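Structure incoming, see below.
Heads up, one of the protein chains got dropped from this complex, but the rest are sitting where they should.
And now, chain A:
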Amino acid sequence: MAILSKPDVPRFSVDVYQNEYLPEGAGEVNAVVTVTASGGGTLKGPAFAGGHGGHGERGGGDRAPDAAVVIMVDCSGSMDYPPAKMRGAREATAAAVDTLRDGVRFAVVGGTHVAREIYPGEGRLAVAGPDTREQAKQALRRLTAGGGTAIGTWLRLADHLLSTADVTIRHGILLTDGRNEHETPEALTSALEHCAGRFTCDARGVGTDWEVKEVTAIASALLGTADIVADPQNLAADFTSVMETAMGKGVADVALRLWTPAGARLRFVKQVAPSVEDLTDRRSEAGPRAGDYPTGSWGDESRDYHVCVEVPPAGIGREMLAARVSLVVPRPDGGADSLGAQGLVRAVWTDDLAASTSIDPQVAHYTGQAELAEAIRQGLEARKAGDADAATAKLGRAVQLAGLSGNADTAKLLSKVVDVVDEAAGTVRLKTKVAEADEMTLETRSTKTVRVKRRPHES
């Protein structure tokens, strides 16, 4: 395996948090793996040059950016009701274009029941610069509402455009305001399967007439973020920040590689921060006893993963490597480039009950955060189904968990859906009147997690 040594590729580090001690006969090993990428020279667009990008020798524009971005804007008829949505979408796209770093390839796609190239057209990508940015913004006037919604076609066009560029980072930004009504769900699923691993994509829903599950499914399949922008006025700010993040990516197609010993069973692999994303079913085999789990592209950032392995129990006093965690960029030829860092998840059998019964604070925290996301999902589903008792119980548990773990953002979102009687006990009453935007915001953001306050000396 070669080691990537490009100067602008972030350096990765892996930290493992676990209680490795198991009682006799036990085999379940839990660990939280923190992956941190740094030193990638995160850059901002021209408007932000001189900000906190930091690395002077990599000033914006000096280096040909190795990225391509396609912005997909919903142009279905509903975008004109109210007209603020179409206006907001145009302004947001203009803001995103302004945030493009010089040299980045880009295109704008208008989406209805078919996908249409708005800029530059003819199946090409433009190269960001003062002229092309201006031309693109002029072309946005052609973003007009009229037609249906078939998101699969937008994604396939984006994929086609992105595939014309020989770049490291391929990214999409997708905005929709309605349900995917003009193609079958299978068509969207098949488009997502086609695009998965070819580019990453952030998805945004504007207004409240879109389907949370569709938008989160797109972001999940394409390893991007999902969010709601209920008020079209806030779109520009959101697109700016999404594009800034995209511009900061330095390495794509990173996979979390897990080796586990013979006889072991990987029970689950979840990203748990910044949001919960179950990766267990996305394994691709990578040699004997090893599998790769896709994590998409990375800039300077840190993510946490919860790994749960069942190993064959061994005798008291024995020690076993339960998992070896590393980061790789798989190559098309079946090989992989190592990103250097690795972490060891261990199992040590002991008859010291004090040691084997304690739970690592990180593992406990993220177990709680995953349960929180699940409680919100189940609670909202029960509420929609009219099962008030189940909804009250689940959302009450969610309020309790959010309070316990200090997830203030989620607690605040919950308080717009339920009246909290007693946070510690998880006693709540369902609100009789809930704004649709509040419920959708809670649903969309239910998987957002907070980290344990740790390593205070670092802050």
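Basically, contacts are C-beta pairs under 8 Å (C-beta built on N, C-alpha and C of every residue); 3 or more make two chains touch, one makes a residue touch a chain; residues count from 1.
Just so we're on the same page, contacts and distances are computed from a predicted model.
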item	value
Protein that the absent chain corresponds to, by UniProt name, given "ABC transporter ATP-binding protein", "PP2C family serine/threonine-protein phosphatase", "Cytochrome c oxidase subunit 3" or "Autoinducer 2 import system permease protein LsrD"	"PP2C family serine/threonine-protein phosphatase"
Chain not shown: contacting residue from A:Leu143, A:Ile218, A:Met320 or A:Ala375	A:Met320
Omitted-chain contact residue, chosen from A:Asn19, A:Ser78, A:Thr200 or A:Ser405	A:Asn19
Residue among A:Pro23, A:Gly77, A:Gly148 or A:Pro261 that touches the chain left out of view	A:Pro261
Identified contact with the non-displayed chain, of A:Thr36, A:Thr208, A:Thr350 or A:Thr427	A:Thr350
Missing-chain contacts mapped onto chain A	15, 17, 19, 259-264, 289, 311-312, 314-322, 344, 347-351, 355, 358, 455
